[in-house]
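With one protein chain held back, the other chains of the complex are shown just where they sit.
Chain lettering (A and B) follows the sequence in which the chains are written, and residue indices restart at 1 in each chain.
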Amino acid sequence: MSNNKLKRADILFSSYSVAPYEILKRTMQKDKDFVINELTESGLRGRGGAGFPTGLKWKFFAQEENETKYIICNADEGEPGTFKDRKLLVEVPRKVISGMAIAAWACNAKNGIIYLRAEYNNLIPELKKEIEVFNEYAKKFNLEFNVEIYSGAGAYICGEETALIESMEGKRGEPRNKPPFPIQNGYLGKPTLVNNVETFAACSMVCRYGAAEYKSYGTSDQHGSKLFSLSGDSPKEGVHELELGMKVSDFVEEYGDGDTKAVQIGGVAGFCIPRKEFDTTIIGEGNTTGGATMIFNSTRSMYNVIHNYLDFFAEESCGQCTPCRIGTQQLLKGIEAVKSGEKPESYLDDLVKLSKTMKLTSKCGLGQSVTNSFSSIVKNFREEMIY
Amino acid sequence: MSKINLIIDGQKIEVEKGMTILDAAKKINVNIPTLCHHEDLCVAGNCRVCVVEVKGRERLEASCATPAEEGMDILTNTAKVRNARKDIVSLLVSEHNTQCTTCYRNTNCELQDLAAEYNVDGDRYLSVLKPNIKVDKSSWSIEKDDSKCVRCQRCVRTCAELQHVNALTVSHKGNEMKISTFADLPFNEVVCTNCGQCVNRCPTGALTERRYFDEVWEAIGDPNKHVVMNTAPSVRVALGEMFDNEVGTRVTGKMVTAMRKMGADSVLDTDFGADLTIIEEGNELLTRLKSALVDGDKSIKLPMITSCSPGWVKFIEHMFPNHLGHLSTCKSPQQMFGAMTKTYYAEKKGVDPKDIVSIAVMPCAAKKYEANRPEMNDSGYRDIDAGLTTREFGLMIKQAGLDFNNLEDTEFDSIMGQSTGAGIIFGATGGVMEAALRTAYAVVTGRSVPFENLNITPVRGTDGIRAASIKIEGTLPEWSFLEGVDLNVAVAHGLKNARIIMDEIAAGKSPYHFIEVMGCPGGCIGGGGQPIPTNADIRAKRTKAIYEEDMSKPIRMSHENPEITQIYSEFLEKPLGHKSHELLHTHYRKRNRY
Partner (left out) sequence: MAEIAKIIQEKVETYGRERKALIPILQGIVAEKNYVENQDMVSIAKALDLSAADVYGTASFYSFIENEEKGEFVIRVCKSITCEMKGKHKVLKALEDELRIKLGETTHNKKFSLVETNCLGLCDVGPAMLVNEEPYTHLTPEKIHDVISVYRNK
């Protein structure tokens, strides 16, 4: 598909060359349908991980006719290895709020909520200041859009949009059955648009540069820039904005410590790519777009890595559906049993099969995605699982 | 309602829009296994046992939670589906205390059935059952054993949706997720009404009634004890289900024979207690009406509400403690029967009441609690010594080695064994009301209620709340104050509906004089102690049987029961008299709502 080399981008964190909320102001001078269409044209996909086309989501949301509609910025950034939303909220909150405001204007919604994870509570004072600035401009622009911050209470699963909504309604953060989708029936039963922090920031960038220019970044399939939260065995840990479509090998060459044995793409819900596949794997293609990237060098035990992931999943599953609640525990106990010799090596194959069932039958993305890291680690580092 | 077309296992089918895949499949007799699904409850989609393949989608869909859509092509029996289901059932088994042989629900367990159907290998996965789980046996009525819980949340939904009690909740998350009471307090310390509807919907042995049959067998085996058994109306229309009879089969005669063969010294009918309740409660109502309408006594609480259902009584004590004055002071038929057993019966039979063991066989879990309420010993002895559910009783018949279906039919013993159709219909929602109206109308006017065959159809049915108004005309002179009065009555069943009734009363907006409330959906025929499963269809069939039993009785009004006349002339003297107050009436207490 693409032989893109690693290309840095400087879009999301580029400094403002215009007055505050100028992008919002200029966008509001355009036609609403045109703006939504631009988003569709830009090829932007949700940056939280699921990768749903953003323009399409906005289009559906705009079609919902209701006096009360909610726009929720999902800042429940709980995926281990992800911290780019924190950086956006700290450094360029204006772009995020602009994106929300553009959505509000384009889709006729008046209520905005930033769902901020509890771990980020220390960001609230600065965010509130920015919201006050926004309110001034909104008034000037005659835009009726009220933005509030809702603080989470500590649950990874609330990053799933329906769990997030349940939580805001004062309930246990358990994902809902879908359909209906939040676009039709979301927070308090009202149409609700939930987008990730980065998605909103990217939306305002699409509006700033126009679909054509935004689309020129990346590849023919993966458009625009993407933030990568890089951690692990790298001398360059931190958030990096890159064009999509690079090979893992390019990534490793730039960011590895010279001894990289595996790269986890898309957080613990994503895939673990072993060295032998660095050349053939393109980031963002067939793997998730959340952007959490962890590098492991040859001193790391991949057994410890997957054990840590599974521990996390077993704890953070909401617990309501069977495959996720029990499956996560089984995988964890299972690898321990193989390691200790209580179960034969072949049990690993049974566990991989189980993780596939979890993918087929779990209610939400959490249980469905466990197999990604589990199968890729067990398959590629099998000997580490045993000895 | 618009229609949609889809294909299930190659078969074209047209269904109403909005119907789930599961229900659509049911229409063409395609059986999809379920566990968390229960037709009385909202959709959960938790257990994932019911997954099916939708062509064009990689992931499987939970058929109970997925609406059928136009053009869907669904496969319910592919290798992919079967393997997934087997995995899921295996997982549930791995989280389960699989000591089935010692489980009360052995052979009547939905997890067991699924495990058998999918031939689950117990060694497939490691056990992730939490160690050291303690069974909560604090309640007189209900036991909770988390080691047998499959987390389907049927109990939680039952407690919330059907009963508006919310004593149960889901707590914690992930591998710690479980079903809890408030702060995991013991059952006897929380707002649980003991209705047992959760027990009736639990697919496994996680929630069961507290069993008393060992104590009962012991009493039966003790030559110094005189064992008196009495059975509620709903037992005789449901017990047959325990012996593979069609739902709605009446087994009254066989049930009586079984008790006798088991060794009871006397087999009596709780319906006699029901008839007695009608006399006392009917007179209480008329007295209240007179005090309120003629004497203008403002302290009299109207509407008066029935107090037969112990789950309902505990509900109002918790939820509306400031409105207990609306409850009839009458004990329930069970407790009236018990009080008479230890006094009148003992006297007549010449048995020392201390040697009598009175056992009530009930469709109910809350009756166990009621029997154990400390105040229920006005005679100096416990009114009722042990309460059994229909299920426990069925099991005892099996333990006794009786070939139930081939037992001959026999009659209840006397005294306190004779009953009327009015007593019988206590078992169905609206029945107490109908029985009360039959008698009250006759007492006040000297004529029968103006309904064909005494069947007061407006108070029958399945609507959660039903209201009726009956004009009283042609009163006898002593009841002339009721001439022309429209007696407004209402019937509610299921505590959700009881709450609606009570909210109205609390707001001072209740238009009724008399209300019947039953704690369980459908009334006692749908009680928490009835055979499992219970659902709308089963409730309807048991109800039909109740009304058939009523029609089969030669006497269908409580005040015409000769044994009732006899007990008043020989013992009680008059309704609401001194002895009645001492033995047949009770009081209530305020309980904490939280």
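Just a few scattered comments:
As a convention for this text, a contact is a pair of C-beta atoms (placed from the backbone, for glycine too) under 8 Å apart; a residue touches a chain by one contact, two chains touch by 3 or more.
The model shown is predicted, which means the values in this text are computed figures rather than measured ones.
Taking the complete complex into account, the chain left out of view touches A, B.
Summary of contacts with the chain left out: across A:15, A:29, A:122 or A:142, the touching residue is A:122. Residue A:82 is the one among A:27, A:42 or A:82 that touches the chain not shown. Considering A:54, A:74, A:231 or A:260, the position touching the chain not shown turns out to be A:231 (whole complex). The chain omitted from view is touched by exactly one of B:166, B:372 or B:566, namely B:166.
Considering the whole complex, the residue from A:74, A:111 or A:167 that touches the absent chain is A:167.
Seen across the whole complex, the unshown chain contacts chain B at 165-173, 180-183, 190-191, 593-594. In the full complex, chain A touches the hidden chain at residues 77-83, 85-86, 117-122, 151-156, 167-173, 188, 229-233, 237-239, 268, 294, 296, 300, 304-305, 308-309, 311-312, 315-316, 318.
The criterion applied here is as follows: only the chains that are shown with their structure count from here on.
Rounded to whole angstrom units, the spacing between the C-alpha centres of chain A and chain B is 50. Listing the residues of chain B that touch chain A in their complex gives 43-49, 51, 58-60, 62, 65-67, 80, 83-84, 87-88, 91-92, 94-95, 124-126, 128, 150-151, 153, 170, 172-177. Only residues 155, 157, 172, 177, 179, 313-323, 325-330, 333-334, 337, 343, 350, 353-354, 357, 359-363, 368 of chain A touch chain B when the two sit together in their complex.
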